[in-house]
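Here the complex is missing a single protein chain, while all its other protein chains stay put.
Each chain gets a letter, A and B, in the order it is written, and its residues are counted from 1.
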Amino acid sequence: MTPEQRRKNRNTALALVVFVIAVIAWSFWRASGGVGS
Amino acid sequence: MSSVTADHVPAIQGHEDHHHKPHGWRRWLFATNHKDIGTMYLIFSFCMLLEGGVLALLLRTELFSPGLQFFRPELFNQFTTMHGLIMIFGAIMPAFVGFANWMIPLQIGASDMAFARMNNFSFWLLPIGAILFTVSFFMPGGANAAGWTMYAPLSLQMGPGMDFNIFAVHILGASSIMGAINIIVTVLNMRAPGMTLMKMPMFCWTWLITAYLLLAIMPVLAAAVTMLLTDRHFGTAFFNAAAGGDPVLYQHVFWFFGHPEVYVMILPAFGIISQVVPAFARKRLFGYASMVYATAAIAILSFLVWAHHMFATGMPITGQLYFMYATMLISIPTGVKVFNWVATMWRGSLTFETPMLFAVGFIFVFVIGGFTGLIVAVAPIDIQVHDTYYVIAHFHYVMVAGSLFGMYAGAYYWLPKWTGRMYDEKLGKLHFWSSMISFNITFFPMHFLGLAGMPRRYADYAAQFTDFNVIATIGAFWFGISQLIFLYLAVRAWTGHGEPAAAKSWEGAEGLEWTVPSPAPFHTFVTPPVVK
Partner (left out) sequence: MKKLRGVLGTGALLMAGAAMAQVEDMPGGPRVNQLNLHEGVTQIAQDVAWLHWMIMIICLVIFVGVFGVMFYSIAMHRKSRGAVPAKFHEHVGIEIAWTVIPFIIIIAMALPATKLMVAMKDTSNADLTVKVTGYQWKWGYEYVDGPAQGVQFLSNLATPRAQIEGTEPRSNTYLMEVDKPLVVPVDKKVRIVLTSTDVIHSWMVPEFGVKQDAMPGFLRDTWFRAEKVGTYRGQCAELCGKDHAFMPIVVNVVSQADYEKWSAEQQKVLASAADDPNKKYTSQELVTRGQQVYTANCVACHQANGKGLPGTFPALDANEKFVLAPMKDQILTVLNGHPGTAMAAFRDQLNDVEIASVVTYTRNAWSNAGKGPDPVVQPADVKALR
């Protein structure tokens, strides 16, 4: 893999990881009375 | 599937191999090769299929006649619970990741997955999770006996086996998330030049969409089981009504994960079928673009229907109606896919080797499961059949006849590419017919049991339900034994028995994977092919 390819891959992955963390945080927020059931 | 021709196929990197390719146990423990990792995923998941299958046979043994003959109900509930968890998280999901690992780089002309080392870690987390699941049986109080759905407050009453379960789910979830990231980045960034998204094989499309689903839902499951953990041990009251919490909240969070999860388990199978049917019809997939849009529509809709698992919880009428309508809608894109497969077969030139038998069998039996799904989507009917054997029949039709048969179609289709041998076709056909017949014997009677009112997760039942339970148990044993046929012939092929396979092992097969030799060499597409 070229360094260019590695860089592109890393950036895509980072974006996805941020999404994952956001989903976990959102789940806890919704569950603890942000809006409730 | 769009027809893809490779302009330039790189020569086999034969003699370079023994400089780079590790040997012995190091090859497997430190594997970074997508083919090796794919193989490990597949072997692991088949072992889990057997473990989950044994649990099913244990519970079907108890259910052979009314009364409690062999197991206390607490233990019986552990069997039903762990059967579900092991099949879902140990067998089906990892098996599809195994297929993804093997086939996605080959199909898009990439040399490997985007993150080869993370790929290794993703795999080796799985045996740890599996050990936690298995060992939980030996904790005081036994394994989780609250159902694979782990509803609170019942799950809050369980012993330490439940905590082992929660940790296993965390670990397996982390593995899935990493695998999904790997797949998305690989598919988006590493396709060979000329392979646009709309030229990509359907298997890659369905996995791309599945990977997005996984990223959105596994963190939610992690949150849900973490909340169970803190309610159990750290004084929180998410689900404990006496302290201001709400047990129904758990169900909402769980099923927000749970419903898209079942699409995670079927979309890759759809992708496999979309490759196998055109190959054995010798005809292009009908409506490639609609297939892509239908898959995306199913994925998006799957987030909007979760409370159809909760029709009996006491939702206000607007909720019941909305979720009923949204759920019924999903049958439309699903129907479109079925019609497209049939249209692919129509006026093709069909042969029925084992992959095609499983593909056609899949379509037949999955559609039955789809119809019962439509029936339970209708909320008034669901009130009668919710939590009965009707639901068990429905999801085994789509999950076993769906996901598992889809996987067998893919396994037989790609086995020549993986092993370099043509498996024994007569045994393959025997495996198919034996599985198909015994599957229906096992699960069709369960529709009747459910309609008549036999509840699920019951260790004992009213005597009027006996005959259908006897039939289901006999079918279950037959079905379980049939899977050993597959084990036998897969091992035979893997150990070098049978006709050597050509690079293009099937007359009608299309795609980049068929341009490399069989078995696929350790390194493929070191230089990407140019695709027209």
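By our rule, contacts are C-beta pairs under 8 Å (C-beta built on N, C-alpha and C of every residue); 3 or more make two chains touch, one makes a residue touch a chain.
Keep in mind the model is a prediction, meaning the values are calculated, not measured.
Enquirer: Among the chains you can see, which ones touch the chain that has been omitted?
Expert: B
Enquirer: Among B:Leu188, B:Val378 or B:Val530, which residue is in touch with the absent chain?
Expert: Only one of B:Leu188, B:Val378 or B:Val530 touches the chain omitted from view, namely B:Val378.
Enquirer: Can you work out which residue in B:Pro22, B:Pro127, B:Gly141 or B:Pro517 touches the chain that's missing from view?
Expert: B:Gly141
Enquirer: Among B:Met328, B:Ile485, B:Ala503 or B:Val530, which residue is in contact with the omitted chain in the full complex?
Expert: B:Met328
Enquirer: Looking beyond the chains shown, say which of B:His386, B:Lys417 or B:His523 touches the absent one.
Expert: The single option touching the absent chain is B:His386.
Enquirer: Since one chain has been left out of the picture, which residues of chain B touch it in the full complex?
Expert: 64-70, 72-74, 77, 140-142, 145-147, 151, 153-154, 156-157, 159, 232, 241-242, 245-248, 281-290, 312-314, 316-317, 320-321, 324-325, 328-329, 331-332, 335-336, 338-339, 342-352, 360, 363-364, 367-368, 371, 374-375, 378-381, 383-384, 386-388, 448, 451-455, 457-468, 470
Basically, only the chains that are shown with their structure count from here on.
Enquirer: In whole angstrom, how far does the Cα centroid of chain A sit from the Cα centroid of chain B?
Expert: 24
Enquirer: Taking the touch rule as given, give the residues of chain B at its contact with chain A in the complex, in rising order.
Expert: 111, 114-115, 177, 180-181, 184-185, 188-190, 215-216, 218-220, 222-224, 227, 238, 246, 248-249, 252-253
Enquirer: Touching residues of chain A toward chain B in the complex: what are they?
Expert: Touching chain B from chain A are residues 1, 5, 8-9, 12-13, 16-17, 19-21, 23-24, 27-28, 30-32, 36-37.
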